[in-house]
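Supplied in structure tokens, the structure appears directly below.
A single protein chain has been removed from this complex, and every other one stays in its place.
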Amino acid sequence: MSTEGEVLVLGGGGAGCSAALHLAQRGVKVVLLERGLVGSQASGVNYGGVRQQGRNPAELPIARRSRELWGRLKDITGTEAEFTVTGHLKLARSDAEEAELIAYLDVAKQHDLPLRMVGRNAIHREYPWLGPAVVAGSFAPEDGSANPRLLAPALAQAARAAGAEIREHTTIVAQHHAAGQFELVSGAGETFRAPVLLNMAGFWGGAVAEAFGEPVPVKPLSPNMAVTEPVPYFIEPNLGVVGGNVYLRQIPRGNVIIGGGHGESDPAVPWARPLPEVTLEMLDLAVQLVPELAGAQVIRSWSGIDGKMPDGIPVIGPSRTTPGLFHAFGFSGHGFQLGPAIGAIMSELVLDGRTDIPLDAFRIDRFQPAA
Amino acid sequence: MRIAVVGAGPAGVRAVEVLMAAGHRPVWIDEAPEGGGRIYQRPPAPLQRNARTLYGFEAKRATALHAAFDALKARADWRPETLAWHIRPGAKRLHTLHRGTQAVVEYDAALLCTGAMDRVLPVPGWTLPGVTTLGGAQIALKAQGCGIGRRVVFLGSGPLLWLVAYQYAKAGAEVAAVLDTTPFATKAAAAPGLLRGGATFAKGLFYVGWLRAHRVPVAEGVTPLAIEGGAEGVAGLRWRDASGREHAVACDAVGMGWGLRPEAQLADLAGIPFRFDALQHNWVPVRDAAGRTPVAGHYLAGDGAGIGGAEVAELAGARAALALLQDAGQAVEATTVARLDAALARQQRFRAALDRAFPFPAHLAAALPDEAILCRCEGLRAGELRAAARADNAAGPAPEMNRAKAFSRTGMGRCQGRVCGAAAAEILAAELGQPVEAIGRLRGQPPVKPLPIAAPRPAPEAVP
Partner (left out) sequence: MRLHRLRDADRPRIALTLDGRTIEAQQGDTLLTALLAADAGHLRRSEFGDGERAGFCLMGACQDCWVAVEGLGRVRACATPAEAGMAVKRG
């Protein structure tokens, strides 16, 4: 059996589903191939932070564009995926961390990202439930959070409605490029052909890139996530810390979602689990930030697999080896917020040959030694 | 060899007995302060412990098991009131919690005897104070000397329905009605197979006969409609009889259950695959007849490995321990192995007849009204799960159980779907028009039960 398209998207995370949606909206015959269900790995199991502050400056133009799409998500997909603008409060627990927050204010200003420093006197007055370990914070009022379990499926559903073909349970076992056509073969023996291929396969995107002669040093990354039982709602902002070893947010239903550190995984299965020791350590860190969490019960924990690049920012842009191939993978644990914009950017790269967003920092050959 | 045994019910006790006789000293974990499991749970002092009163026909068996437990616990590495909240089969580590203290148990072989709980069908009103499982109603009486109310309706299906009703009536509670959802004809058709059960079957008949003789209202083939009441608790139950007539019975408590389902969360976390047992209508972890699983070094026994009852659990516990020893290269007596294998095979034939006699009424679960609460933990209604499966769901229709959980939060609460999972699967399957085994099962996630966040410790890097 064989399926022809104009664009094949490999990987049904938030970014891949958004790419399928944006391409289909512009009349492209697009086929998205996903090994499991859409949003099963990094896009579906992550913390759900819709955060701009603290990002690598190179990511901020993408984050700004994505934030605009998040604001229209309900119009785009029919659901806001529980996106709530709670603000993101990044906390410092030492002088050095506070200095980092202050230094970032300039970065934010350059990218028109609203950001407000909450100093030593104000932080405990404004957020009386913060523990004594916290010395300062910076507050990004436009940031917030959403439900990661809904984003990719909702984008995929919208893409279907726009005419995209979303093929779940389709594992690709071989890929070739010849005579201007990509040919991908599934485990069930089905062939998919198109002149354009978008490699948006998360950690597994590394293997795809390698198959086309441009290997990158991508490693699996498994966020260590847990959630508490519902407790009375009191933590409004999405909380992070300088250094990122713990992050937490509370949803109005009362559950507190806590992340920190990394779990164990086997991408070959694929299989991922939080590590008990890491869970206990991140709970210790969480309760230092918010002492009132002591005694609340953790009711579930989970993990999934993302791709981590050595410099912590993704690969985005055209292949250097294969015309018609474009990459967007290796989001290194913070791609959820970017997903909607990545799809838009990829559609522009394919259809317009350009995008307004500067992508040079993300080029795939940046890890090769200079000639 | 470091061996960990989780569970000190009938399977765990007999397993530890075999292991200790072979010269091992296992780490032995149970959430309860004492052994015996739920079936032979002992009342705390100063409640009396008259085995005849507490366990009826099972008094001898219970007494023997307690005696075995008491003799073993002093010599084993016995860890009562301890929750095994996570297991890592690759690293061979169990993570435990005892009164707020975390510990890690490293093992070479683990034998999981984690028991079962009631399988329940939500009924409109089932979250009202005064509604318990049949097992819960029995524990109230057995371990605490209490009835769940003054005037109790027992609703459900299976041997426990009649046994608990009998025990309540004997103890002096008013049994307002015994409502069996299984039609008489279904049980009659399975009767020839049930005869294999010998004494077990006779006991079942005795309870039914005793209740009828004592003029306890009983009905078969019923459809429960609603449990009614308010903030004060249960006031009554409405039901429909086999001929379609509606009835209302006043009561202040309802005990309900439809057989048992394995508490197999640790087996799940240990990576043991599950299969749908069509006869039991339960997902059960995969194991061979001796209790070996596809995950090397991990063994299963008792109801946690598939419902068989206490007698089977004792046999299976001993057999799995022998399998563990055999795999470790230790000599075991072939005659003992053969005797256990034969007894287990015999029991399996009776169990199959029992499962045919009391099939899970999947149609009742699938028919739960939209506005009825399905997931007690999250306060979610059946209609919310159905909506997640419909084509007009904004995120698309959920094609299987875990996606439906992700979309609707059904099964995401404190109990992780232990209570609502069986019914939720029927509702989703019916909505999707699929057989229930095709839509999968809720995956277990650590912790097995809620884990408290410890109090803050001083932050080492805190700067004043």
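Here the chain labels run A and B in written order, and each chain numbers its own residues starting at 1.
One rule holds for everything that comes next: a contact is a pair of C-beta atoms (placed from the backbone, for glycine too) under 8 Å apart; a residue touches a chain by one contact, two chains touch by 3 or more.
Please read all numbers here as calculations on a predicted model, not as lab measurements.
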item: Touch with the omitted chain, as defined above, among B:Pro183, B:Pro217, B:Gly233 or B:Gly271; value: B:Gly233
item: Residue among B:Glu17, B:Glu31, B:Asp180 or B:Glu431 touching the omitted chain; value: B:Glu31
item: Selected residue (touches chain absent from view) among A:Gly11, A:Gly39, A:Gly54 or A:Pro230; value: A:Pro230
item: Contacting the left-out chain in the complete assembly, out of B:Ala140, B:Leu160, B:Val178 or B:Leu324; value: B:Ala140
item: Interface residues of chain B (partner: the chain not displayed); value: 31-32, 38, 43-48, 53, 100, 117-118, 127-133, 135-137, 139-141, 143-150, 171-173, 231-234, 252-253, 263, 373, 376-379, 413-415, 418-419, 449-450, 452
item: Interface with the unshown chain - residue positions in chain A; value: 230, 253-254, 295, 297
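Just so it is clear, only the chains that are shown with their structure count from here on.
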item: CA centroid of chain A to CA centroid of chain B, Å; value: 40
item: Complex contacts: residues of chain A adjacent to chain B; value: 37, 44, 77-79, 81, 93-95, 131-133, 135, 149-150, 153-154, 156-157, 160, 228-229, 273-274, 276, 279-280, 283-284, 286-288, 291, 293-302
item: Residue ranges of chain B touching chain A (in the complex, touch as defined); value: 85-86, 88, 95, 102, 104, 393-396, 399-400, 403, 406-407, 412-414, 416, 445-447, 450-457, 459, 461-463
